[in-house]
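For this view, one protein chain was removed and the others were kept in their places.
For reference, chains read A, B and C in written order, and residue numbers begin at 1 within each chain.
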Amino acid sequence: MALKRNVSLASALRYKGQGPMLTYILHRIGGVGMAVFVTVHILASFVGGKAGIFANSIYENWLFQIFIFFCVLFHAINGLRITISDLWPKLIQHQREAIWVEWAVFLPIYGIAVYVIIRAALGG
Amino acid sequence: MQVTLKVFRYNPDVDKKWHYETYNLDIEETERILDLLELVKGHYDGSLSFRRSCAHGVCGSDAMRINGRNMLACKTLVRDVGDKIAVEPLLGLKVIKDLIVDMEPFFDNYKKVLPYFINDSPLPADGKERLQSPGERARFDDTTKCILCAACTTSCPSFWGSDDYLGPAALVAAHRFIFDSRDEAASERLRIISETSGVARCHTVYNCTMACPRDIQITRAIGELKMATLTGKVD
Amino acid sequence: MTATKSKSLPLAKRGLNFEMLMWIFTRLSALAMYALILFAIIGALIMGARTQMNMADVLRWGFMPNLSHVQNTNVPDIAPWSTPFWRAVASLLLLVATAHGVHGLVVICDDYIVKPRGRQIVRLISIVFMIAMIAIGLYVVWTL
Partner (left out) sequence: MANVHEFDVVVVGAGGSGLMAGLYASRGAKTAVISKLYPTRSHTGAAQGGISAAFGNLEEDKPEWHTYDTVKGSDYLGDQDAIEFMCNEAIDAVLELEHMGLPFDRTPEGRILQRNFGGHTNNETGKPVRRACHAADRTGHMILQTLYQQCLKNKVNFFDEYQVLDLLLVNGKAAGVVAVELATGELHTFHAKAVIFATGGHGRIFEVTSNAYAYTGDGAAILLRRGLPLEDMEFFQFHPTGIYKLGILITEGVRGEGGVLINGKGERFMPKYASHVKDLASRDVVSRAIYTEIREGRGVNGQNYVYLDSRPESIIKYAAEDGRTNPDGSPYTITAEELLKKLPDIVDFNRVYLGIDPMTQMMPIQPTAHYTMGGIPTNKFGEVVIDDKNTAFPGLYAAGECACVSVHGANRLGTNSLLDLVVFGKHAGLRAAEYAKQADFQKLPDDPTAEARAQFDGLRNGSGKENVFDISREMKKVMFEDVGIYRNEKGMKAAIEKIAEWKERFKHVHIADTGRVFNTELLNAWELGNMLEVADVIAECALNRKESRGGHSREDFQKRDDVNWLKHTLAWKKNGKTEIGYKPVTITKYQPKERVY
């Protein structure tokens, strides 16, 4: 009897892929995160009332803001990288550099945003 | 030099569950991981099983996870990985015994992309070779190097998800023929690889490219295939 | 030896299918979203957001140029923000983003759900879901 082929989440995450594997995971988290957020947001605006207020209180939570801003920003920047290299496959040979650039763009923006959010949270 | 070698063990004839076995070995840093496995098999436990043949990275038998990454045991030296070495079977294929996995789904996927030269037109009048310029030959050189070791496919998260994804190795084979100026079945292959199980399932994770012991630019090849399915340009 | 001739297969022969159309749609919609968001942000800045809104508010508007996203700001006159033009831009963004996002979820499901039947169900659910979201979204955009 052979062992099943199933790859557990733990062993999948233990695989030592490099930069691009990490960005792929984060991109996926970001995409799903946004999809869920957008859905809830639209529904909340639609329903209004108590549910709407409850939903809004979630958005205003600073932890949630840090998370959703991560989703949006990372997904957008990484999505742009993917789009560019997909439309011009020749650029794929520069993927290492592309990942560096991506982080170089993402980190400062995200860092400032987190700082602002936390400051607002502490201040408010 | 002293190394510890941790090996994934599973013998279906006696074990219910898999486990790790650790061996302390005294070896040279220029030895291959394959040499260590041979040493363990020879002197510590003869039942340790793994595939190997050529011992220099050209037959594709011994792809496995070494310190968490797919590599060929015969093309990885101790000095490349350090003195703590963990060896595990490939992910996403059934483990039959120890480091041996069931390769059938891998080869089945390979066979799906019509991985053979197709040209039913008459041969050149002189009966000689079909002409091909060095440039045309170079176009698909990279993907002719594949030794079907499965290091790429089993490093791909999409394949881990489900083995109906053709996987990078099969796509590499498709690339090798689609971009061969002499081949005439590019359209059939493009149709096959644009199914749900095909190129659309590649999320440019690059694990394949980084695992490939033949240094094939797999992600790039898949990228070219994606564009070819859309534009129909195959040169 | 003659120079390499360029080779292109006609559409009918290679049978371009839904999967790859959606693949390219995902990329193009990504670019479109960038364009729309940028457009909305520039619009906001022209409409005077520089002095009356903070960065977060501008971004919020950018990601969805919808009236509700400016209501809590210091903009004195919200009329220019709720013209049919901006409602149309918002609708476009909504359409593109929902299609992109829902298809993205389908792609993720495809990675784990393999049986043709399962995939059919996923597609069915997502189409229903997408239509519902678009309908609700449009209602919100045009009535608020």
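In the analysis below, a residue touches a chain if its C-beta (ideal position, glycine included) is under 8 Å from a C-beta of that chain, and two chains touch if they have at least 3 such contacts.
Please read all numbers here as calculations on a predicted model, not as lab measurements.
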On subunit B, where is the contact patch with the chain that was removed from view? 11-14, 30, 38, 41-43, 45-47, 49-61, 75, 77, 96-98, 100, 102-103, 107, 111, 115-119, 123, 127-134, 136-137, 140-141, 144-148, 177, 180, 182-183, 215
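Here is the rule we use: only the chains that are shown with their structure count from here on.
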Tell me which of A-C and B-C has more C-beta pairs in contact. B-C
Go ahead and note the Å separation of the Cα centroids belonging to subunit A and subunit B. 31
Could you state the distance in Å from the CA-based centre of subunit A to that of subunit C? 17
I'd like to verify one number: the distance from the centre of subunit B to the centre of subunit C, where each centre is the average of its C-alpha atoms, in whole angstrom. 38
At least two other chains touched by the same residue of subunit C: list those residues. none
Two or more other chains are touched by the subunit B residues 157, 161, 226
Any idea which subunit C residues touch subunit A in the complex? 27, 30-31, 33-34, 55-56, 63, 68, 97-98, 101-102, 104-105, 108, 133, 136-137, 139-140, 144
Would you mind writing out the residues of subunit A in touch with subunit B in their complex? 1-5, 7, 11-12, 14-21, 24, 27-28, 82, 85-87, 89-90, 92-93, 95
Show which residues of subunit A lie in contact with subunit C when the two form their complex. 28, 31-32, 34-35, 38-39, 42-43, 45-46, 72, 76, 79-80, 82-83, 86-87, 116
